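Only a single protein chain was left out; the remaining protein chains are all shown in position.
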Amino acid sequence: MLSDVNLLGPELVLLVVGGFLLIADLFVKDRRLLMGTTLAALLGSILYSAVLLTEGHVGSQGFGGVLVVDEFAIFFQILLAGAAMAAVLVSTETMQRTPSRRGEYLALILFSTAGLQLLAGSRDLIMIFIALELTSISQYILVGFYKDRWGSEGGLKYLLTGAVASAVLLYGMAILLGLTGSTNLSEIANYIAWQGDGNLDALILAAVFLIAGFGFKAAVAPFQMWAPDAYTGAPTPIAAYLSVASKAAAFAILIRVFFEALGDDLLAEHWKTIFAVLATISMFVGNFFALRQNNIKRMLAYSSVAQAGTLMIGLAAISADRGELLGASGILFYLAGYTVTNLAAFTVIILIANQNGGSYDIRKYAGLGKKSPWLSIVLAFALISLIGLPPTAVFFGKIYLFETAVQSGLAWLAVIGTVNTLISAAYYLRPVKAMFIDSAEDETDEAPMPRPSNSVIATMGLVTAGVLVIGLHPGLLINAAEAAVAAIFS
Amino acid sequence: MIIGLEHYLVLGALLFCIGFFIALSKKNAIGVLIGVELMLNAVNLTLIAFSRFGSAEVALSTQVFVVFIIAVAAAEVAVGLALALVVYRNRQTISVDRTTLLKG
Amino acid sequence: MSDFGFHLAFWSLAAMTLGGASMIMISRNLIHAVIWLVMSMLGVAGLYLTLSADFIAVVQVLIYVGAISVLMLFAIMLTPRAERDNSQNMKTGGPAAIVVLLVMISTLWVAIDTDWGAVREAALTEQARLIGESLIKHYILPFEIGAVLLTAALVGAIALARQDDEDAAVHASSLQAELEGDASVDPVDVVDPPIPSDGEAGS
Amino acid sequence: MDPGFPVLSLLIFLPLVGVLLIALLPGRHTRTEWLVQNAPGNQVDYPKWIALGIALATLIIALVMFILFDRSVSGFQFVDEFDWISAEAVGFNVTYAFGVDGLSMPLVFLTAFLTVVGVLVSWRIDLRTKEYFAWLLVLETSVLGVFTSLDLIFFFLFWELELIPMFLLISIWGSGNRNYSALKFVLYTVFGSAFMLAGFLAMGVAADTFDIREIRQDALAAAFLPAPVIFSFILIAFAIKLPVVPLHTWLPDAHTDAPTAVSVILAGVLLKMGGYGILRLLFTLMPDVGADADLALAIIGTVSIVYGAIVTIRQTDLKRLIAYSSVSHMGFVLLGVSALGVTGMAGAAMQLVTHGLITGMLFVMVGLVYDRTHTRQIADMRGLAHYIPLLGIGMVFAGLAGLGLPALAGFVAEITIFLGAFESQTAAVSVSLLGVLLAAAYILWALQRTFFGPKDEKWSNLPDANHWSEFTIIGALMALIVLLGVYPSIVMDLLEMGVEPIVENIETFVSSGAGGG
Partner (left out) sequence: MSETIFWVILFLPLTAFVLAGISAVNQNLQRQIPEWDPNYPRSWNPIADLFCGPRLASTPLIIALAVAFLLAVINLIDSIGLRGLPLDIGTHLLFSAGDLKVNVGVRIDGLTSVMLVVVTGVSLLVQVYSTGYMDGDHGYRRYFAFMALFTTSMLGLVLADNLLMLFAFWELVGLTSYLLIGFWFHRPAAAAAAKKAFLVTRLGDLGMLAAMILIYSKTGTLEIAAINALADSGAEAGMFAFNGLLIGQTAMTLFGLGLIAGAVGKSAQFPLHIWLPDAMEGPTPVSALVHSATMVAAGVYLLARFFPVIHASSTASDLIAWIGAGTALGAAILAMVQVDIKRVLAYSTISQLAYMMFAIGVGGYAAAVFHLMTHAFFKAMLFLGSGSVNHSTNTFDMRKMGGLRTLMPITFGTFIIGTLALAGIVPLSGFWSKDEILIEAWDNNKGVFVLGLLAAGLTAAYMVRAVYMTFFGEYRGGEEVAPGEHGNEDPSHPHESPRSMTTPLIILAVISVVSGFLTFGGEFQTWVYGALPHPHEGKFHWSWGIFLGSTALAVGAGFVAYWFMRNRDRVRSWGVGGIWPIPEAQKFATELFYLDALAENLLARRVFYGWIARSSAWFDAAVVDGVVNRAWREGLTISSGARFVQNGWVQAGTLSIGLGGMIIWIAVVLF
């Protein structure tokens, strides 16, 4: 039993510190101390995961098969904790805006991170449900955290839609449970392997409901509509966090459920079609809606929908005959690259917003290249990476994913993906153009923006370096992703 | 005829659909929440039906599942109502067809 | 329980559940809707009993009827009479009907058509103990996490509901905007709330 | 040949070093120096001197490679390679592999040379010089990378990398409707590379490697896409870049609105990437498809030649006119390639090199004239040769080179293409002879309207060419054009070496196809 607690380590650190923060908030007023504690917790969780990896606990199941610690889970634990760290680091201004709710803020971030990490490692329907709800509820609150008209509205919409989505998810789980008589993924897999073909319709309905539930978290069209509103209303660090963390966890659990539990061949054919179609829809929807956005947060929200579609290509490839390893590792690799890139973009956006009165209007970015060149360069770099131009992380992510598509005979999907790259270039380049080419309508305030806090600069440097490193030497990360997915598919 | 699993499942399905319809069609945020609650109840009913007619371990896991669902539902409602309250403070309304600042 | 009694119980409870639900659908007043919700939930609790899930039935009555609906009633009471309107959103009614029809078809089809495996006659006995055991044995982890979840929800709900110093300004400003009827078509003018002057010194 | 150290990597990444220097050093520095007396306010711009130095260094390295290049052995030389991504489990392996052969060596030299020209021709720029010259050097790196990559992924990487500097250079330092043109350029190219990437991946997957030297036709038989589809996918990208009708309309806009140096490099080397790709990738990796596609290529090429020339005649903007003439000239490349013979292909490759020099010079001259007249409308100019005779000489020279005058570079390429292609593509060549006449027509007419005719007092105080940079550019370009015109062997031998293996490949496949039925 104690060993099981050991396996729970990474999440446990976060939960305990989160709880501690709730109390500490009542006495400690120093923001730095609170943030420091949070960051320490996240770092600890990362280290713990690393220790679990090196200490040979890999592959051991805990809590009666409810939780598993394999390279896959650890990959995501580290990724998610990292994303959370970035989100916390850039939250300085957010916490200045809400001085009396800092503890809650940080604690909720920790809780939802823990929930996502558990999601990546859980192998039991009930566990999945609880972990999902833990993150969801924390995020509902975080989105509405400013309590202003936009934040509250975004939060409410997120919650109501999410509640329906989780109800649908639950119905799917219920059907699955009733069919297979077990909540454990591997036992479900056994059932399907032996007698699944009898109740294909029921299985597929359950699967569709599951897809709806998880796709909601991943913001895949047509389950994406909450995303723009939630991102726009939420505090920007939270928007960044949502755009990368919950997407990552959602894909983790999609891979787990659909290829540990429902990965049987007689279903995989259907998954292939479904995921391919979803990928197409969500790439086109995301890109087309993003074309005309003037609020950069909203634009990035739609772009994250499109990116989710790109990731879906990987899922489709997994289901195809040849591409298990390639597809899954492609998803992981792309997720990592996308995470660092998007965090870089959001970091800069936050800094810029702090400068020009908290506004996110792309048109207000005019002439920024002169005022604060480094910020502009980083943002431009991040956006170029989001397009998928070299020498950046997403460039290789896309090449990798498209190769998996081609390799699994889905070349048409690769073409659609690249065509969407074309569309996306049109709107990703808009801020670049505004910053470097247009000149500010009021040349009066040539004053360079106030120097941001060290933490933010550090974050910016870290994520940008990440984008560049992954872009220039993707080999390491690709090998890591391989190792991670090898835990599932082998 | 004998009342069997299917009856309960059909009942659950119908309840689920009614709840879904309410969630889809009510103007008032609290109304939407009510719909969601109905949907969750439908799920619970389905699960319990399985626990009654399924094998032993199903019987247990489903009931545990239901306990969790009920707890989570309560939590969701609490947060939802809190958010609705905040929206009301900001906008003097909680009807979802008027809280559309964010769109497009 | 005799076969007839069982039939009677099932059908009446089913009618109660669905009827209550349908009444929510049509009732114009939110408070009535909550009442109907309570009734429908009681029906569900009864159905649990017919499924000999006593413990769950009790939990259902306690939490739903006892807690959630009361919570809702409080929330409704906090809002003025004008906001107790529970009418349909005419803009989504039509599409909603179509979607729900589809859902109904699929779910009913699955419910009836599927072979749900072996049917057991004997119901589970002494469930409370079994459930408790499995909660602290097999499902200990979800149990703990559930506890955290409730904490998070609790804290969050409080954090949202309570009026902090910095919130007053925010609400005032957005209230002002609302009264001026500033309904923006393009969410481009979303701006972060101002940083309070004594940013570091909180409540 | 193999020098002890990675000279090629040095060549490719030296400009990036320059970018770093420019970024780190200050933009301007006030001092008086005989060389820069005419710089406004006696200021020396570090960026342009650094850029010039780096570009010259690159040019020298390229020259040394050109000289050391072993003309006796075919195949790639100066090869640098090591494993870069090796994901055996999923079979995704990318090699860092660069090398030059007879085909790419002249193009590499051309790139280095035209970059120097580009730096010099932008000597008077003083808007945000740091960024400008930095981007110019980034551009050089990306083009050099394309010409030397031996790995499809790296080829694609550099192919895409070139977009960023181009976008910014056009839309910041451009003129006219520059944002539209820049975006149009980017979108067209990305559209093409979409298909190109799909084709590359299909190839790489089928052949289980992205190394150009190891991918072979028979391996592609197993591809998920049929070889013709892959071929046409990749061809789309190259056709857009080349460009050929009807994918050419991005070119006039980009050229017209780009700053002079960018037009020079765009016309001089970026277009060449398309022709180079067709030779290096399409016909090397899938010769049998190429052999089947010859007629189509010939037709497209002929249409581009004639149609492009006809449209050129109507242009009223001098730069636009030259841009359209590029469309016509690039058609010759396709025509030569479609000959499927050493002569034709060598001619096509030669056309790449010579057109780079000639059109580069034309754009230089137009740019220098524009610096003075501040108009490019032909209607506004008249009798310029009275006031700027030296520029007039340059312009007339470039124009005559452009219309394929003997003893100048263009003639060699065109005549070789004609002689090489006539046997296999009789009709196409016969039609495209018209292009020669039309070229004379539009160039001479443009010259007559701009430089000749009575004096126009409006231009009476235009300064003629008077800066050492201008003399250097014009002199160097003239010298190279004449050199290639009277003694083409120095380049032609290399190109011949470069295309021979391609043609052998084609012949073996064609003959085997004929033998195997």
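All chains are identified by letter, namely A, B, C and D, in their written order; residue positions are counted from 1 within each chain.
Rule of thumb we're sticking to: a contact is a pair of C-beta atoms (placed from the backbone, for glycine too) under 8 Å apart; a residue touches a chain by one contact, two chains touch by 3 or more.
For clarity, every value in this text was computed on a predicted model and none was experimentally measured.
Colleague: In the full assembly, spell out which visible chains the left-out chain is touching.
Modeller: A, B, C, D
Colleague: Touching the left-out chain: which of A:His57, A:His270 or A:Lys370?
Modeller: With A:His57, A:His270 or A:Lys370 as choices, the missing chain is touched by A:His270.
Colleague: Per the definition of touch given earlier, which of C:Val99, C:Leu175 or C:Val191 contacts the omitted chain?
Modeller: C:Val99
Colleague: Hey, which chain D residues sit against the chain that's not shown?
Modeller: Spelled out for chain D, the touching residues are 37-38, 187, 245-246, 248-249, 307, 310-311, 313-315, 341-344, 346-347, 350, 383, 385-386, 389-390, 393, 400, 405-407, 411-412, 415-416, 418-420, 422-423, 429-430, 433-434, 436-437, 440-441, 444-445, 448, 451-455, 461, 463-464, 466-468, 487-489, 492-493, 495-496, 500, 503.
Colleague: Which residues does chain C use to touch the chain missing from this display?
Modeller: Within chain C, the residues that touch the unshown chain are 89, 91-92, 95-96, 98-100, 102-103, 106.
Colleague: Footprint of the hidden chain on chain A, which residues?
Modeller: Residue positions of chain A that touch the missing chain: 156-157, 160-161, 164-165, 168, 201, 204-205, 208-209, 211-212, 216, 221-223, 225-226, 228-229, 270, 273-274, 277-278, 288-289, 291-292, 423.
As a working rule, only the chains that are shown with their structure count from here on.
Colleague: Between chain pairs A-B and A-D, which one is joined by a greater number of C-beta pairs in contact?
Modeller: Looking at A-B and A-D side by side, A-B shows more C-beta contacts.
Colleague: As a quick test, compute the distance in whole Å between the mean CA positions of chain A and chain C.
Modeller: Taking the mean C-alpha position of each chain, the two centres sit 27 Å apart.
Colleague: Any idea how many Å lie between the Cα centroids of chain A and chain D?
Modeller: Result: the chain centres lie 42 Å from each other.
Colleague: Residues of chain B that touch two or more other chains: which are they?
Modeller: If we look for residues of chain B contacting two or more partner chains, we find 9, 16, 19-20, 33, 35, 49-50, 54-55, 61, 64, 68, 72, 75-76, 79, 83-84, 86, 89-91, 96, 101-104.
Colleague: Which chain C residues sit where two or more other chains touch them?
Modeller: Residue numbers touching two or more other chains: 107, 110, 116-117, 139, 142, 146, 149, 152-153, 156-157, 160, 170-171, 174, 178, 186-187, 190.
Colleague: Contact residues on chain A for chain C in the complex?
Modeller: Going by the criterion above, the answer is residues 8, 15, 18-19, 22, 29, 31, 62-64, 66-67, 93, 96-102, 104, 107-108, 111, 114-115, 118, 124, 126-127, 130-131, 133-134, 137-138, 140-141, 144-150, 171, 175, 178-179, 181, 198-199, 201-202, 205, 229, 232-233, 235-236, 293-295, 297-298, 353, 357-361.
Colleague: Can you list the residues on chain A that touch chain B in the complex?
Modeller: For this pair, the touching residues of chain A are 125-126, 129-130, 133, 137, 140-141, 144, 147-150, 152-157, 159-160, 163-164, 166-168, 170-171, 173-175, 177-178, 181-183, 228-229, 232-233, 293.
Colleague: Please give the residue numbers of chain C that touch chain A in the complex, ascending.
Modeller: By the definition above, chain C touches chain A via 106-107, 109-110, 113-117, 137-142, 145-146, 148-149, 151-153, 155-157, 159-160, 164-167, 170-171, 173-174, 177-178, 186-196, 198-203.
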